[in-house]
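Shown here: the complex without one of its protein chains, the others still in place.
Order of writing sets the chain letters: A and B. Residues in each chain are counted from 1.
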Amino acid sequence: MTGSTPLIRMEHVGKHFGTFKALNDINLEVTKGERIVVCGPSGSGKSTMIRCINRLEKHDEGRIFIGDIELTDKLKDLNAVRREVGMVFQSFNLFPHMTILKNLMLAQKLVRKTPKAEARDVAMHYLERVKIPEQADKYPIQMSGGQQQRVAIARALCMKPEVMLFDEPTSALDPEMINEVLEVMTDLAKDGMTMICVTHEMGFARSVADRVIFMDAGEIVEEGTPETFFSAPKSERTKLFLSQILSH
Amino acid sequence: MDVLSGWWDDFFWGSVVVAQVFLASLVLMVIFGLIGAAAKLSGSRIAQKIANGYTIVFRGTPEILVILLLYFGSAITLTAIAQLFNPEIKFLDVPPFWAGTIAIALIVGSYATETFRGAFLGVKPGSIEAAHALGMNTLQVFIYVRVPEMWRLALPAFGNHMLSLIKDTALISIIGLNETLFVAKQAMGATGEPFVMYITVGAIYLGFSTVITLSVMALEHFGSRHMRAET
Partner (left out) sequence: MSFDVSLILSALPKMLMGIGLTFQLLILSGVLGLMLAIVLMLMRISGKWYLSWPAQVYIYVFRGTPILVQIFIVYYGFPQLDFIRDSFLWPIFRDPFGCATVALTLNTGAYVSEILRGGVLGVDRGVLEAGEALGLNPRQRFTYLTTPIAARLALPAYGNDVISLLKSTALASTITLADMTGIARTLVAQTYAPYEIFISLAIVYMIITFLIQKLMARIERWLGRYTVRTS
């Protein structure tokens, strides 16, 4: 551990749901600008891990730090931490009763206390980045899934987060819409955004990730650069998973 | 509770009347509801129109008005008919028990019409097609596939209809049915203790409602046993 403090640090993190152990002894450091892809079979704890990072789930063992701040129950201003951590969900979760523009402006106004005119400018800026500024006055239901997910990414970016978490962002999409979302994510990576992506898009992992992490049964089984991860996986579980996912 | 002594048996018999009205109107309500649903689902436009009229009228009119109309309307008609044969007769009525029972069954039956109709349409076409594909005939499909599934879908709303019926029995006291509310009115006059008397009536109805709610919960539990994971 040299140089600056890592942006995210997880130390021996564990999490139970009843008797089910969802996370077991997770250790992870993410430095600024790093792009990490997390993969693994369903139920392996990938989503739980990133949901712990912005405390949508509470871990019950170990410690999690965002910058210098530790996530604990005593933390007074959790929302100050959360606005530094952007999150994109599998099912988009846009606010259905607000137009796209209002979706992008709401948290800016309420959490960042950004004046309305400025919030609008920021929103339009990011809508242009995800290439759908002309849809600003539509409601989410009037857009395709791919468009909705791009809006969801723009909504998170409007908060100017330090790090972006993606929880299977393309899993709920029709195949022909996956690429438009991955393109936006790739652009984001090129601009130096720190990212943790839970995804099964191995092409994306290969071309974008600095590090690939494989999880199974609540544990990090293996991690490495995409080159070594895909060409020379060490563990049997990783090999089995890769053979299943790459065979189709 | 001293003031209630001497009135216990009156309240008891009043409760029996409530239970009788409830059971009689329950049977009629199911019949009206099924006929209404069948008419709405039938191909006949006239039947549909009549059923629509039925639900609009009874869902849009205050319950008390229906009860008063049925009781006084039937009384005036009956009296007129009776006078044709015997001019001596001054007044002849349908007993309040039956006028009231039919009235609340008609009212709640109009709601049940929509419940039964919705439940019938709510059965997934997939399971019906599958049953036909297995070679079951229409009657078999109806008995073994449609009815059990309909029953499960209709039960929660049907429970509410039963609660409506039991509560609507109180309205029949207005036309002189000697159920608990009627007893309370007499007891109030005799003792000058309206508060205790009406609270007693409330407690009796709460008891009836509880029994109905618990029964429906038990039936729902039974009816949805295939929806639960093995434990």
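Assume a residue touches a chain if its C-beta (ideal position, glycine included) is under 8 Å from a C-beta of that chain, and two chains touch if they have at least 3 such contacts.
A quick note: this is a predicted structure, and the numbers were derived from the prediction, not measured.
Check the whole complex and report which displayed chains the hidden chain contacts.
Its contacts among the visible chains are A, B.
Touching the absent chain in the whole complex: find that residue among B:Gly43, B:Gly60, B:Pro87 or B:Pro125.
B:Gly60
Pick from A:Met49, A:Met159 or A:Ile220: which residue touches the chain that isn't shown?
A:Met159
Residue by residue, what part of chain B touches the chain that was omitted?
56-57, 59-66, 68-69, 72-73, 76-77, 80, 163, 167-171, 173-174, 181, 184, 188, 193-195, 197-199, 201-202, 205-206, 209-210, 213
List the residues of chain A that touch the chain left out of this view.
That gives, for chain A, the contact residues 54, 56, 79-80, 82-83, 85-87, 89, 91, 93-98, 106-107, 110-111, 138-142, 152, 155-156, 159.
One rule holds in what follows: only the chains that are shown with their structure count from here on.
Taking each chain's centre as the mean position of its Cα atoms, how many Å separate chain A from chain B?
55
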